[in-house]
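So that we are looking at the same thing, I have put the structure below in structure tokens.
Note that one protein chain is taken out, while the other chains of the complex remain in position.
Entry: chain A
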């Protein structure tokens, strides 16, 4: 409910932050200011007291810069360069932007239809686009202008056509990602037709990509317009545009360099300002970049310098956390995720850490080896003892060396944690080689032995397979083999069976339990499933909103939970054999508490 109350308040400032984000990027701001100045100038051109750009005066030809009456001098026909420059910039920018708009409109339409329709339509459209792309762009533009005849409008069409594939390909790629999303199916079931789905469901999601592509290609288009005019295929004399000014000045490059340098500098300013601004716009609009993909996290989570370091309470524990507090920096404040967690696991013991989503269990697990991405992560207080050594006080190199050798992790989805391009055997070898200097052949033997140990049949053959050739259960076995590679004291397993089917889950739990008993390892097992906890854990800690509310022997906690939250959580777990009585039980639990329905 509190989330509901806060939501509208945070909505208004969000729109401003997009703008702020853009202004925070200094390069983009510089580009914006420069572009704004140029835009202002060319808008004011008709009312500025400028001489006629096309009026020739052979007597005044090739005057240098800063001549009285001609601030930027005159060209080979005595025309005022400043006037021609401003009028020319106006035309170049207009043509460039018009071409961008046309290319974006046609290209995006092709891309969205091809991506949405798929199959033969997609194939036919994209092969057409491929043909367009196969020509060098300037050659294609030349061919189009040659066919239509030289002139500014024809140059505009040529540039637009040349750039259609760029938009079509980008937009098709993004559309493909949305077409198979569930909300599109849902819209179809709500009675929407294809056109309506394209326009109202897919287009709003694709639009940011179209804008990003436009902002990054506009500069390029202006350059291409100038290129065609330079070759004499765009603006025709006496009309000035930046490309034709460059072309005309070329002959005087050695006697009067300013005639070509001035339009050259203008092109440079326009294109560079558009490009840096385009990059800035992309950073703001692209949700992936916005969520911090550009911020490079450090190798170790940042630890607050003045943190409280409680002493190790359990001396014989393999891993012990004391008063651990981890948060995330947002703006100036630190939003806490883990608030004063103290836990310990002894050798040969399995501790279950259970909680609902957002309770902070994964952040706790990652804090152990300083794996929380920083920025924005920050360990504010507390200590993590491995044996008797505080992990958070270790020098960086030693902490990194301890990862995998003393504490190893097994993650939820083995498909995303295994590298798709390497055979699984090689990935296990890599895990061994990271901490042990043994020969390649010995390493390979160890890897095969490990894969065999975790129950992969025909391990020697399977080691050559890629992750996608293995089933989900086998992939998780490979993940466990990698964790075991260096005989760690502690294994942290973060929801290792959540992505698996129940029959496979049962076998993986059995494997983990056997390995743990055999090797006397400590196992910190994170899950949201009480059934799994009862299968594998000796002790269990229940986590809620970043705090541990209850700890104890698994059986005792499950049979006789002390904390109200634990009681409620256990009561909500459906069990086989309860049948319809389950809903009666739950109904009693939530009766009178309808405002809690969330």
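The working rule: a contact is a pair of C-beta atoms (placed from the backbone, for glycine too) under 8 Å apart; a residue touches a chain by one contact, two chains touch by 3 or more; residues count from 1.
Here is the rule we go by: contacts and distances are computed from a predicted model.
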Listed names "Fe-S cluster assembly ATPase SufC", "Act minimal PKS acyl carrier protein", "ATP-binding cassette domain-containing protein" or "Sarcosine oxidase, gamma subunit", matching UniProt entry of the absent chain:
"ATP-binding cassette domain-containing protein"
Residue of A:324, A:394, A:532 or A:549 in touch with the missing chain, whole complex considered
A:532
Return the single residue from A:416, A:562 or A:578 that touches the missing chain.
A:578
Checked against the full complex, the residue among A:134, A:421 or A:559 that touches the missing chain is A:559
Contacts from chain A to the absent chain lie at residues 3-4, 7, 181-183, 185-193, 200-201, 204-205, 356-357, 472, 501-506, 528-532, 534-535, 555, 558-559, 568-570, 572-580, 582-583, 586-587, 589-590, 594, 597-598
